[in-house]
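Note that one protein chain of the assembly has been removed; the remaining protein chains are unaltered in position.
Entry: subunit A
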Amino acid sequence: MSYEVLGLSALWFFLFAYLIIASIDFGAGFFAYYAKQTKKDHILNRLIARYLSPVWEITNVFFIFFYYGLAGFFPDAGYYYGSAMLIPGSIILVLIGIRGSFYAFENYGSRSSLLYTFLYGASGLLIPAAISTGLTISEGGFLREEGGSIHLRYTELLTNPFSWAVVFLAIVSVLYISANFLTYYANKAGDEPARKILRSYALFWSAPQIIASLTAFIAISRQNPEHYNNMLDLWWMFGLSVLFFLGAVYFMYKEKNYGLSFICVMLQFFFALLGYGIGHMPYILYDQIQVAADATLPEMGTALLLAFGGGLLMLIPSLILVMRMFLFDAEYVKGKK
């Protein structure tokens, strides 16, 4: 396998990891706010805080990894996105700024306020909506080259049904993934009342999630027929994705195997994102940036891969350590530590 394909696979992996981890985090923020509004916060928020506290910084890093990696392996993609995304990118940063700091203020600053929770919850839905514009743009047709620099066609972006379908999918998926995971976590903590509420959230968001997925799938056919046809050739991947969706809903509905249910959710997104990504080939940004033609030089590509491998060797044991301390330590999860 060539270095650029390996690099792209690593990037894909980061994107997938970010999608899952960040969704849990973003959705948890929204549920914390919603629970406060509906006076259920005494049931839910302790559980959510116990999960989020040790991991929230890690989420951010996956995002940075992704764009540094993208710009490292494909500097021209960094150039196109950098030039075009000034305003959406700044909005994302401001939202991440508000979210990260107000989370810390609420949790470590020992003060709880409805305003903080609101900022935290609202930004959790707006960030994925804003980030998803990056995926939208990659389908092509949203950039304009003028006087040697790249500009984003804002009107096109804001009036295009496809871009709204992606935003809708992003928000709904966040809530669906998060509710599923938190149900599993509540069950592990033996927190019966929280598990009940979260399970109802998970079931509630599953229908909109699959509808949004199908809508976005169909919307691609109008925006980018080439990509759509490639995806149709990979129909079995999307078929598997739907099967895992059904599995997740089944286990959730039957109130057993919450762990298996969440694994199904992860596999659902794994195959959907994989099919989407392979169908996207050979373009990173349609018509402009190609994987093989626009990759960085082999020396740099190899160096990045080596750094990536070395970094993983260091990180995976550390991550396992943290997970054993917090995520899978029954005593901690139950709140006894």
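We adopt the following convention: a contact is a pair of C-beta atoms (placed from the backbone, for glycine too) under 8 Å apart; a residue touches a chain by one contact, two chains touch by 3 or more; residues count from 1.
One rule holds for everything that comes next: contacts and distances are computed from a predicted model.
Asker: Looking at UniProt, which of "Probable sugar-binding periplasmic protein", "Cytochrome D ubiquinol oxidase subunit I", "Imidazole glycerol phosphate synthase subunit HisH" or "Alkylation response protein AidB-like acyl-CoA dehydrogenase" names the chain we cannot see?
Answerer: Answer from the UniProt record of the missing subunit chain: "Cytochrome D ubiquinol oxidase subunit I".
Asker: Would you indicate which residue among A:Y33, A:F63 or A:Y276 is in contact with the undisplayed chain?
Answerer: That would be A:F63, which touches the missing chain.
Asker: Across the whole complex, list the residues on subunit A that are touched by the chain not included here.
Answerer: Those residues of subunit A that touch the unshown chain are 53-55, 57-58, 60-61, 63-65, 67-69, 71-73, 75-76, 78-79, 81-83, 85-87, 89-94, 96-98, 100-105, 108-111, 147-151, 296-297, 299-300, 303-304, 307-308, 311, 314-315, 318-319, 321-322, 325-326, 337.
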